[in-house]
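The next block holds one structure in the form of structure tokens; read it before the comments.
With one protein chain withheld, the remaining protein chains of the complex are depicted in position.
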Amino acid sequence: MSTSSEPVISDRVAESPEKLRTLLRRMMTIREFEHLGEREFRNGLIRGYYHSYAGQEAVGVGFIEAMDLTRDYIVDHYRDHGHCLAVGLDAVNIYAELFGRRAGVSKGKGGSMHMYNQEKHFLGGDGIVGGGISVATGVGLALKRMGKGGLCVCFFGDGALDTGTFHESLNMASLWDVPIVYICINNQFSMGTRLDRHSSLTQLVDRAAGYGMATEQIDGQDIGVTLAAAERIFAGVRERQRPVFIEALTYRYQGHGIHDKPHNYRTPEEEDPWIHRDPLLILGQRLIEEKIMTGEQIEAMRQEVAAELEAKVEAAKQSPAPEDRELYEDVTL
Amino acid sequence: MSTSSEPVISDRVAESPEKLRTLLRRMMTIREFEHLGEREFRNGLIRGYYHSYAGQEAVGVGFIEAMDLTRDYIVDHYRDHGHCLAVGLDAVNIYAELFGRRAGVSKGKGGSMHMYNQEKHFLGGDGIVGGGISVATGVGLALKRMGKGGLCVCFFGDGALDTGTFHESLNMASLWDVPIVYICINNQFSMGTRLDRHSSLTQLVDRAAGYGMATEQIDGQDIGVTLAAAERIFAGVRERQRPVFIEALTYRYQGHGIHDKPHNYRTPEEEDPWIHRDPLLILGQRLIEEKIMTGEQIEAMRQEVAAELEAKVEAAKQSPAPEDRELYEDVTL
Amino acid sequence: MATTTPTKTKKMAMHEALNQALREEMLRDPQVLVLGEEVGLYNGVHYVTRGLYSEFGPERVMDTPISEESFVGVGVGMALMGYRPVVEMMRMDFSLRAMDQIYNHMAKIHYMSGGDLKVPMVLRGPEGPGPNPGLTAQHGQQLTLLFAHCPGLRVVTPSNQYDAKGMLKAAIRCDDPVVFLEPGPLNNKQGDVGEDDYLVPLDQAEIRREGTDVTLIGYGASVALCLQAARELERSGVSAAVVDMRSLRPLDMAPAYASVERTNRAVVVEYAWQSYGPGAEIVARLMRDAFWNLEAPVLRVSGKETPLPYAANLEELSKPQVEEIVSAAQQTLK
Partner (left out) sequence: MATTTPTKTKKMAMHEALNQALREEMLRDPQVLVLGEEVGLYNGVHYVTRGLYSEFGPERVMDTPISEESFVGVGVGMALMGYRPVVEMMRMDFSLRAMDQIYNHMAKIHYMSGGDLKVPMVLRGPEGPGPNPGLTAQHGQQLTLLFAHCPGLRVVTPSNQYDAKGMLKAAIRCDDPVVFLEPGPLNNKQGDVGEDDYLVPLDQAEIRREGTDVTLIGYGASVALCLQAARELERSGVSAAVVDMRSLRPLDMAPAYASVERTNRAVVVEYAWQSYGPGAEIVARLMRDAFWNLEAPVLRVSGKETPLPYAANLEELSKPQVEEIVSAAQQTLK
């Protein structure tokens, strides 16, 4: 495991055709999920915040695929729909949460940023930038105490590195040998602020240098890379019982939230190279090259996924709103 | 200026005999001040907290001597008596503050940790670990905007590196090119917790590596070293308008506070090498070697300083307590 | 603090009124500067700082990283040096990260230094469930109380666009640290704003509507609810006065006392959670100083005591309702 700030050229994972097809389908599901979600926001069914995961799929899907969810746990940030899908939550329940319905992941009480599911070992969703980093550290410490080899995966954005709790938490995790993988999803922006305007160093692995912890920067666009890195890193964390910090380089396609117009602060030209390295495209091309799927099959899969999700949207719409008395439930009065 | 974590062997400053004598006297004054202060605490004249600066004199005196207090400012932590003396506050007023009297630096309202003096550019004294680091960053930024070449010096302990605000502040100072010198007085302990039990890296310059800022570790026991380093570093900060992080290696002779018995968590043996490198001893020996003073003259100076301070203690005792109505002054009700 | 009455007014959103206040003060006094997340290049998430970055440049309109504790501290440091920083919290919820700087530094340095140092800064941002619905539990809280309890701070909140401008200008000119709470639900609402350079005092409550039967007391966004309730009460023949507290610290009770002397009844209305909310202090003062004038217990209508839920029906329920005010008022008249 590298402790330098040099990007590590990881081997692409060599997976079975079936697995690769599944991964493509999962990333497609996230992409289509967000498209439909944004549509429903504009239709007025979703209110408040909507942070799309489009463009970042290879990070979440790669890392979560490598987890052992019988014993590992996730603590997430607010951009959480994609991760909810990746751990296997049903899109019906995620949409239902976004619609504020009883069938929602959090019974309609949490909303977009506050999905939680004990059964899937998904401990949130969090609206406070960096708010989950210390919680995840505690989860990792608990897993260590439990002694079953479980680890915690903690996702957050590049903006979270500017919060003091990032620093405090990494220091404690290193001091206490916590089995945790901190994954910074560096999508180049903290809301409208480009990396170099909010971070004194723009190689974010360098900002995590002060904790005696292994760090690694990886390409977050190629799921072959993220999955291989994840498998290798998780094995190391389980064995060594030491925390690791990962910087996954990726890009946020949409604005920060649904109301944000990113072309107020960035140009289509700078988006171009990222869109050319689209995670779905990269895996799709590989499947074509390796003759696992044809372009037509991929497009058919996309349509199938989209149709499935349309049905999920409809199913979610059928769920009733919580009953008024539920306002006062789940809290001691 | 080094950006590495290697201890830098700074040149000893070549100062006039007069200057060296003054520096010795100043360090002696701090040492004796704390002895008498602790005595008065035990006599019941001082209440609450008492954090002695004994052992760390070469850090404060060296760095403050190199400041230009017509334009530079200090933001300090709670272990502030020594720095108050070094900027030229009268011991009468410092004792009066410790005694809770009207003549106190803060009119008796602040106490040991809360000395402030606008005129001497001394902006506190702060009881919250790390609490002054961001304030100092703002002071430094103001000095930059004012454009007179002033810089801010911010003192704090090794424990303060564990607070998130340290991290947040250094990131902003680096982003914004703030002329500030962060001085970590690494006295090896955060209260009863030894460095390696609270800090994931024990070379504290390494913990400040993530901000693209020059860092330097120096010997904090030899005032020749601290003063020379300070002069060189301040000149660099003024010229380059960039922040710098210094780790000054020193030792806290007393317990954390007056009630703390350090031998509950450290041995006399481990104190020994530090006491052999006592800052007063090092400068005293140099003065003897360079034939500037004799041992007897040094002892005479100590006695003179002690007698002077006894008089200051008495003078401070003469100051009346604040009047009751002052409770409601200096605050909008 | 001198109040001048402007000669000309113009309709605009509260965020525009606040924007005018900032701009005028920045033009007037070069020591005034603005800092916070996305206040500059992005033009401010709630539009309050719109245009300031291009007009005044990055030295006076500073985009910060997500470091609330420390950029409040940066504000304190600049204020100690004679600047007049206006620190924006994107939402006041995030000030929970900065509570130590607010309580222990911003509020106390003046006192702890025996008056030697001053901290003339403003901490401002939107609070409560708005302007948009669906803010959820960590983004739509009304934490007024946390500031109001802290000696050393001034804590104010405008209920309308006109005051928003005049009070923000007064806050910037004030030598005390001021927490300026912008009612989220009003951010995008239109109203008349004076076009001149006018100030609204930071320590004076105001009667918004005279009435003889019951006094409705609100602050910030709840004043509009009181006015609505007063109109509904009028239909059933009840004459309700409305008092806008405007400042919570210091708390100016005189207009409320005067009104209650006539009406002998009062209802306190707020978006904050009821238990230990600011309204409790208003009730406790009425208890102490208006007890002998009261013919019925003073009641409160407040936000419901749960984290803010997401589902539309629950969110709506969680807010203080005009009907609840009407029925509380009627109850005091029974």
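By written order: A, B and C. Residues from 1 in each chain.
The rule is simple: contacts are C-beta pairs under 8 Å (C-beta built on N, C-alpha and C of every residue); 3 or more make two chains touch, one makes a residue touch a chain.
All values derive from a computational prediction rather than experimental measurement.
Trainee: So one chain is hidden, and I want to know which residue out of A:54, A:136 or A:218 touches that hidden chain in the complete assembly.
Mentor: Among A:54, A:136 or A:218, only A:136 touches the chain that is not shown.
Trainee: Which is it among C:34, C:48, C:148 or C:172 that touches the chain not included here?
Mentor: For the chain that is not drawn, the touching residue is C:148.
Trainee: Looking beyond the chains shown, say which of C:64, C:160, C:215 or C:306 touches the absent one.
Mentor: Counting the whole complex, the residue in contact with the absent chain is C:306.
Trainee: For the chain not shown, which residue from B:37, B:82 or B:100 touches it across the whole complex?
Mentor: B:100
Trainee: To test your reading of the contact rule: which positions on subunit C touch the chain that is missing from view?
Mentor: 69, 93-94, 96-97, 99-100, 103-104, 107-108, 111-112, 136-138, 141, 143, 145-146, 148-152, 248-249, 251, 272-273, 275-281, 283-284, 286-289, 291-292, 294, 296-300, 305-307, 309
Trainee: In the full complex, which bits of subunit B touch the chain not displayed? Write them out.
Mentor: 46-49, 97, 100-101, 104, 106, 108-114, 126-131, 159-160, 162-164, 190-193, 197-199, 264-265, 321-322, 324, 326-328, 331, 333
Trainee: Under the stated touch rule, tell me which residues of subunit A contact the chain that is not displayed.
Mentor: Residues of subunit A in touch with the missing chain: 73, 75, 104-110, 114, 116-118, 123-128, 131, 133-143, 145-146, 164-165, 168-169, 171-172, 175-176, 329-333.
Convention: only the chains that are shown with their structure count from here on.
Trainee: Relative to subunit A, which chain has the most distant C-alpha mean position?
Mentor: If we average the C-alpha coordinates per chain, B ends up farthest from subunit A.
Trainee: Return the distance between the CA-based centres of subunit A and subunit B, expressed in whole Å.
Mentor: The computed centroid separation for subunit A versus subunit B comes out at 46 Å.
Trainee: If a residue has to touch 2 or more other chains to count, which residues of subunit B qualify?
Mentor: 164-165, 168, 171, 175
Trainee: Multi-chain contacts in subunit C: which residues touch at least two other chains?
Mentor: 64-65, 67, 69-70
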